[in-house]
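Only a single protein chain was left out; the remaining protein chains are all shown in position.
All chains are identified by letter, namely A and B, in their written order; residue positions are counted from 1 within each chain.
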Amino acid sequence: MDDHVKKVLVIGGGPAGMEAALKIGQAGFGAILVEREPELGGTLKKLVSSFPKWEDPADLISFKAHMLEDNGNVECLTSTTVLSAERSQKGFRVTLRHLKNRGSRELDVDAVILATGFDLMDVSVYGEYGYGIYPNVMSSLEFEERIRGWKEGAEPMPKGVAFFKCVGSRDRSKGFPYCSRICCMYTAKQAGLVKDLFPGTKVYVFYMDYRAAGKGYEEFVRDIIEQKHVRYVRGRPAKVLPENGRLLVRAEDTLMGIPVEVVVDTVVLASAIVPRADTQALTKMFGALTDEYGFIESLPYTPARSGERVFFAGGCGFAVETQGALQQGAAAAAEVIALINKS
Amino acid sequence: MDIAYFPGCSLHAMAHEYDRSARLVCERLGINLVEVEDWNCCGATAGHSLDHELALGLSARNLSIVNRMDRGEVTTPCPGCFSRLKTAVHALVNSESMTRRMEKRLDATLSRLPGVTHLLQLLMEARGLRGLAQPVVKPLTGLRLAVYYGCLLTRPHRIVQFDDPEQPSSMDGLLQALGAETVKWSHKTECCGGSFAASEPGIVIDLGGQVLEAACRAGAEAVVVACPMCQVNLDSRQDEIKKERGRVHNLPVLYFTQLMGLAYGYSPRELGLRRLLVSPISLLEEKGFF
Partner (left out) sequence: MDTEIFTPLRLDEIDSALQLELKEKLDIDIEACLECGKCSGGCSNGHIFDYTPRKIVQLVKIGDEETLAGMDALWICLSCQLCLDRCPSGIDIPRILDYLREKAVTQGVRASRPDVHLFMELMLEEVRDKGRVSEVPLMIRFKKKTGQYLKDAGLGFRMFLKGKLGFIPSRMQKPEDLKTILSERKSENKG
C-alpha cells in the first residue's frame, strides 16, 4: 500500500468491521482490518441461520470476505490484535501484534473504527436457573452450537425445549436495566429451527413481551407461533428444578394468572448483551467515549463518532442485529471518509 | 474470641438441643458465647406481620443491649432472629428519624450498630473450613446428607448478604470439611412451611413434605438444618406427611451443630440426639459412630 494514501484502522472483522473496511477501500482509501481470530466473521460465524429471511450467515461472510480480498486498498490481518496506540499529529501510531508468530508491526493511521462486537452476560448469577450447575441449561450462543450439532446428527433429539427471554436484561436487581433488543428475534429463530428439525418436539418460549420492530420481523415471529406451533407463555420463569435427569420449569402464565410447570430437556437462556471485555482497553487506548455499561457512546449529532478521529460500529456500541451492523459499518465508513477526504 | 450470643426463644425451649450443641462446638473452637443480657423475643413472624413498629422496637432493644455490653458483633443460631436483627439494622441505618425515635424510646444510642451474623456465618468467617475441621476426631465419613438452608438464612439477599440465595454452599462446605458427603438436590432453599405449624399444619405437611421427598429422591440419609423452625417442621410431621402424601420418609433431621459436635467427639446425650422425633441413632450406629 502506498504510504501517501490515507489509511484507516478497522478493529474487528465481524459484519460491521467488514462493511466499514470494504466501503473505505471502495472509496479509494486504505483500510487495515484487524481481527483477533484466524477467520473473519465475528459472532456471525457461530450462527446457523439468520432472521428474518433464514439466510445462511456463512454466505454473507464469504461474500464480504471475497470482496475485501479483491479490493487492493484493503489489508485483512487475521490472528492479529492491537497492542498499543499513541496519538500523533495526523492520527494514531499503532502497534499491531500477530498472535501466532508473535511478530509486531508499527504503522500510522489517520483514523480508527472500533467494531469489536458484543458478548453475552455470564448468567450464573441466576442460581434459580442453574446455569453452570445443571447440565442442559445454556446460553443462546451455546444453544446455537447445539442446533448445529443436531443438524449434523450429532446430538440426541430433545423431547422438549424451553427458552427464557430477558435473562439479565430488563433487570434492575441482578442484571442490567436495558433491553438487549435482538433476543426476541433470535429466540424466535432458534425456536423455529428446533421445530424444523424436530416437528414433534415441544418448544416453549417464556416471555414478558416480544419485540419485533423491524422490516419483516413481526411476520417472522407470527410465523413461528402460527405455522411452526411454538408455544409462547407469558411469564418470566421463577425457577428450574432438576427432575429425573430432565428439567422442571416453574412460572406463572400471567395472562391466565395461574401457576404453570413444564418438564423439558433443555433450557435456553437469552442472556443480556454486554460489551466485550477487551473493548474496554481499546476505548481507553484510543480515547473513545463509553457509557456506564462500557458500550461505546457517540458524540452529539454524529451517528458513529466517539472521539477525535475515533469511530465505532456494530455490537460494541449496543446490541444490534446483522443488518444493523452492516448499516452502522457503512455509516462509520462514510463519517471517516468525510473526515479524511477533506484534510 | 468473645461474641454476643442471641439464642432466641426456641433455643430456650423446643430447640434446646440446638443451643446445647452450638455451645459445645463453640467452646471447642475457642469461641466464647456471651448471652445478650435479659434479651427479649425478636417478634419472629408475628411481630412484623401485625405491628411493624413493635417488631423494629423489639430488635432495636436487643441491638442496644449488645451496644451496652460493649460488643461489636452479635451472632444468632436462628434465621428468624437473624432476619429480624438484620432488617432492623437496615431500617435504622436508612432512616435517621426512625433511629432517633427508637433511641428516645429505649433511652439508648443506636447511631452505632453491632454487626449481625448467623452462627453458621460466624463459624465460617471466624474459623474457616480449615479451622472448623481441625478439632475433628470422628470424621463424618459415610454419611450422605441433604443440606437444607430454608428461607431466611440467605434471603432476602440484599439484607442478609450471606451465601447465595439460590444455590448456597456454605453449610455443604462445612459438612464436607468434616468428612460427610452432601447430595445435590432441588429443594435447598424451598420453604418448609414456616410459622404455620400450629395454625395451618396442612401447609407444613404440603411444603415440608415436598422438601423431604426431594431429599429422599436425591438419596440422602438425613437432612441437616440451621433453623429451629425448619427442624421442628420437618422432624415432627413425618408420619402425617407419609399418610397424606403416601411416600416413605423416616429421614432424621439434625442441626448442623449436632453433626459438628459428633465429629468433635461429643456424645449423643450431650448433643441431645435422642430428643429428635425421628431418631438418628440407628443411622449413626450403622455408620459406626458409636
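Going forward, a contact is a pair of C-beta atoms (placed from the backbone, for glycine too) under 8 Å apart; a residue touches a chain by one contact, two chains touch by 3 or more.
Small disclaimer: the values here were computed from a predicted structure and weren't measured.
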For the chain that is not shown, enumerate the shown chains it touches in the whole assembly. A, B
The one residue from B:5, B:196 or B:266 touching the chain left out of view is B:196
Out of B:29, B:58, B:74 or B:227, the sole contact with the unshown chain comes from B:58
Those residues of subunit A which, in the complete complex, touch the missing chain: 128, 166, 170-175, 208, 234-239, 250-254, 257, 259-260
Contact residues on subunit B toward the hidden chain run 9-10, 12-14, 16, 38-41, 43-54, 57-58, 60-61, 102, 105-107, 151-152, 155-158, 165, 190-191, 193-196, 198-201, 203, 207, 236-237, 274-277
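Methods note: only the chains that are shown with their structure count from here on.
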Just curious, how far off is subunit B from subunit A if you go by their C-alpha centres, in Å? 46
What residues on subunit B touch subunit A, complex-wise? 164-167, 184, 186-187
Which residues of subunit A touch subunit B once you look at their complex with the stated criterion? 126-128, 130, 133, 239, 241-243
